[in-house]
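One protein chain is absent from this view; the other protein chains keep their places.
Chain lettering (A, B and C) follows the sequence in which the chains are written, and residue indices restart at 1 in each chain.
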Amino acid sequence: MDSGIQISDILIVTAIMFFIGVYGFVTRKNLIAVMMALELIINAAAINFIMINKLVFKTNLHGVFFGLFIIAVAAVEVAIGLVIILNLYRLRDSIDPEEITTLKH
Amino acid sequence: MDRLTILIIIPVLTVLALIFSTKRKSYRVIAAIGMSIQTLYSIYLLLEYLSIRQAGNTSEMVFTRSIIWFKPWNIRYEIGVDGIAVAMILLTSIVTVSGVFVSWRIKDLPKEFFVSLLVLATGVFGFFISLDLFTMFLFYELAVIPMYLLIGIWGSGPREYAAMKLTLMLMGASALLLVGILGLYMHSPLIEGQHTFSIQAIAHSPMALSDQLFFFPFVFIGFGVLGALFPFHTWSPDGHASAPTAVSMLHAGVLMKMGGYGVFRVALYLMPEAAHEMSWFFLILAGGSIMYGAFGALRQTDLKYINAYSSVSHLALVLFALLMMDAVSWTGSVLQMISHGLITALFFALIGMIYERTHTRDVTKMGGLMKVIPFIAMMYVMVGMASLGLPGMSGFAAELTIFVGAFQHSGVLERVFTVIAVLSIVVTAVYILRVVGKMLMGPIKTESFYHMDKARWYEKTAAILLLACILGIGIFPNWLYKLIRESVEPMIKLIQ
Amino acid sequence: MTERIIFYILAFIMIVLSLMSVTTTKIVRAAIYLLGVLMGTAGLFFLFNLNFLGAIQLTVYAGGIMVLIVIAILLTHNVGFGLPMPDRRHMLLGWFAAAVGITVAFLEFTRHIFVIGTENLDDRVAKIGADMLHYGEGGFVLPFEVISILLLTGIIAAIVIAKGGIPHKRPTPPSSKQS
Partner (left out) sequence: MNWSYTIWIPLLPLLSFVINGLFYGRMPKKMSGWLGTSALGISTLLSWVTAWKYFFNTPHQGPYEDITAWHTTWMHLTDRFTIDLGIYLDPISIMMLIVVTTVSFLVHLYSIGYMATEEGRNRYFAWLGLFSFSMLGLVLAPNLIQTYMFWELVGVSSFLLIGYYYDKPSAVKAALKAFIVTRFADGFFLIGILLYSYYSGSFLFEDINNIPAILESNGSLPVFMGLSALTWGLLLIFIGGAGKSAMFPLHIWLPDAMEGPTPVSALIHAATMVVAGVYLVARLFPAFHASDHGFALQIVAIVGTFSSLFAAIIAMTQMDIKRVLAFSTMSQIGYMMTGLGVSGIGEEGLGYTASMFHLFTHAAFKALLFLGAGALIHAVHSNSLKDMGSLRKYMPISHITFLIACLAISGIPPFAGFFSKDLILEAAFEKNKLIYAVGWITAGLTAFYMFRIYFMAFWGEDKVYAHKPHDPGITMTLPLIVLAIASALAGWLPFNEWVTSNHETLHTHFNIGSAAASVAIGLVGIIIAYILYKNPSMTPQKMSNRLGVVYQTVKNKFYVDEFYEGVTQQVILKRIATPIAWFDRHIVDGTMNLIGNTTVRISSIIKGIQSGDFQVYAFGILIAVIGLLVWLNYFIQ
């Protein structure tokens, strides 16, 4: 199948997605929104794995499997992350990342 | 149990006894007893040493013992003494015991105070008996750490600042020192495939000149900071001013001598060629700060500051004499360390006593103390005279030896700074007498001064003990001179 | 050619939606935009005949994860909650960093010459399934097991964390205290 779509086109698109996600990750003032930005990043990475497998290295299915695993891990991550956020919310009434600065201690 | 380890064990046992005792009144008694035993033991050690020498033992160090305690780096608990170390040990024990007496009436946390004081003393004793660079360094650090607590907790004035400054500067110095010591270690001769920290071993096969030139400044400045080498002396006025009396005594009396002793035993002895090569620079620093310290003292009004600057001046004289690198000067330098140790300890003790009564250390606010506290005032006059080098007191014997030794060098630089050093005694006289005139003589300025306690027995004990030593050395200096000289001789022979 | 056009359209939609997702001030809208991105991704997979992956993407991501997120939003916010805008300095810095990153990536991807494999990729679902459970060469049974365990522990952890919270509130530590 020769669709004419270049691998570099896909990679550029995912790179843009990735960095938009990064932007969201560092600027959002809400933990859930941060989480969503994180999903963007993960998603972009997963697309890269799969597409490179599909278009460039065609001997086996490693990229696809990685994509699958990423999706699975992302699910776990979101589940646990959200639970943590909920707990935080219960404890502190806030999910502003700027107020969660316990890390510096 | 060998003879020297007892010197460490006695203070440690005293500390343990202090920790387990519960009665408030008994702390000082325990400390005093422990340190008195230590003093007596030091005297015994001196006699033992003399008798061994009398018997014809001419080895450089006696009572040696070497136990390895860290195999991979060949670090040893290597101990031994020569005449210089014996003299320093005696000085330390005398200053410590009088320090304990001076702190007889300490109010806050007496137990912790005496524990810290004795830990400090332990470090000093360990330092003077060590022959292994690393062990020596370890004891040095052991002495510096309690100093921080002692000043920070029991001090006066801006004590946190002073304690911090003192500790940080000394720690910075010990960082330099560590570099130097490791350098010495890395270039030390291989014994059975291992480098060594042993001073004796390194001294007998010193490293190449180029390496010496690199490591000498580290060690010299590292110890020099402790010996108040210009421009690293500024911890001393602030530190002394804030420290409690006994700590000032120990610090100026003993701890600062560790700097001189270290310069002498490590920097100059182990790296003599570099010392010859670079002595001109340090000579200018030390020689200049003799006058500098004296003039600095001239303008101070706080008794402790005056004394601290005077210490800067006198210790610069020690370093100056050490840099002359000959037997007479070195002996004079050690004599000066001992003499200054006693004198300055007595000074600080008296300042503490005066401060307790007048609640000020400002010279300009006092006057006529001779009338109300004649004992303390007369003691102050005497020790002042000792400090300005009055014959019959230890200061004169030491300074004269240094001057005679230094004058045998005919180089222009040495000449000039020797002359400056001699003239510094004039300035010394001025600042000492200024205090005597303002504080002790003249009319009584404040009404409350009329009602002052006379000196108490423990204060008298401390002061008389120290003054007796000062006078003893001043009137009969020859035995001490001989004791030191005999130990300096082989060192000088080795490095030339 | 059509595929290319479709790809570009998809790509455009994905980029725009992700952009809107990180900039919108309404959190629910952000979620919806994200959903769009994820579905676009699934579309991409379908475009390349990766039907199984597309399906997984739709079910797990667009379905499961998004539902979780929406529920979390519902639990923590009232609907219509306005997200605070990031302050200007952060925004500029963020954009700048993102732009630099995109530029670097762009230069890199256009410069690099990809060596395209010539053989055909066997990407049948059956093959994926077989490889997944295969323990010989090219088999992924071990990572599969690991992921399974991870999922299990994740679920248990989620339950424990969600349930074990202590009801009483800790006073917030004073934020002014240094170190």
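Criterion: a contact is a pair of C-beta atoms (placed from the backbone, for glycine too) under 8 Å apart; a residue touches a chain by one contact, two chains touch by 3 or more.
Please read all numbers here as calculations on a predicted model, not as lab measurements.
For the chain that does not appear, the touching partners among the shown chains are A, B, C. Checked against the full complex, the one of B:208, B:423 or B:494 touching the unshown chain is B:423.
Checked against the hidden chain, the listed residues B:188, B:212 or B:300 yield one contact partner: B:300.
Of the candidate positions C:9, C:75, C:104 or C:160, contact with the unshown chain belongs to C:104. Residue-wise, the contact with the chain that is not shown comes from B:168, picked out of B:47, B:67, B:168 or B:468. Contact with the undisplayed chain is limited, among B:65, B:371 or B:460, to B:371.
Take chain C: the residues that touch the chain left off the picture are 93-94, 97, 100-101, 104, 108, 178-179.
Against the chain not displayed here, chain A makes contact via residues 22, 25-28, 34, 97-98, 100-105. By the touch criterion stated above, the residues of chain B touching the omitted chain are 165, 168-169, 230-235, 238, 292, 295-296, 298-300, 327-328, 368, 370-371, 374, 381, 385, 388-392, 396-397, 400-401, 403-405, 407-408, 410, 418-419, 422-423, 425-426, 429-430, 433-434, 436-437, 440-444, 477-478, 481-482.
Just so we're on the same page, only the chains that are shown with their structure count from here on.
Under the stated contact rule, the graph of chain-to-chain touches falls outside the line, ring, star and complete shapes. In terms of their C-alpha centroids, the spacing between chain A and chain B amounts to 67 Å. If you average the CA atoms of chain B and of chain C, the two centres end up 70 Å from each other. Those residues of chain C in touch with two or more other chains do not exist in this structure. In chain B, no residue touches two or more other chains. Taken together, the chain C residues at the contact with chain A in this complex read 1, 3-4, 7, 11, 14-15, 18-19, 21-23, 27, 30-31, 34, 37-38, 41, 44-45, 47-50, 53, 56-57, 60-61, 64-65, 68-69, 71-73, 75-76, 83-86, 90-91, 93-95, 97-99, 101-102, 105-106, 109-110, 112, 114-123, 127-128, 131-132, 138, 140, 143, 147, 150-151, 154-155, 157-158, 161-162, 165, 169-170, 172-173, 175.
The part of chain A that touches chain C in the complex is made up of residues 1, 3-5, 7-13, 15-24, 26-30, 32-33, 35-37, 39-40, 43, 46-47, 50-51, 53-61, 64-65, 67-69, 71-80, 82-87, 89-93, 95, 99, 101-102.
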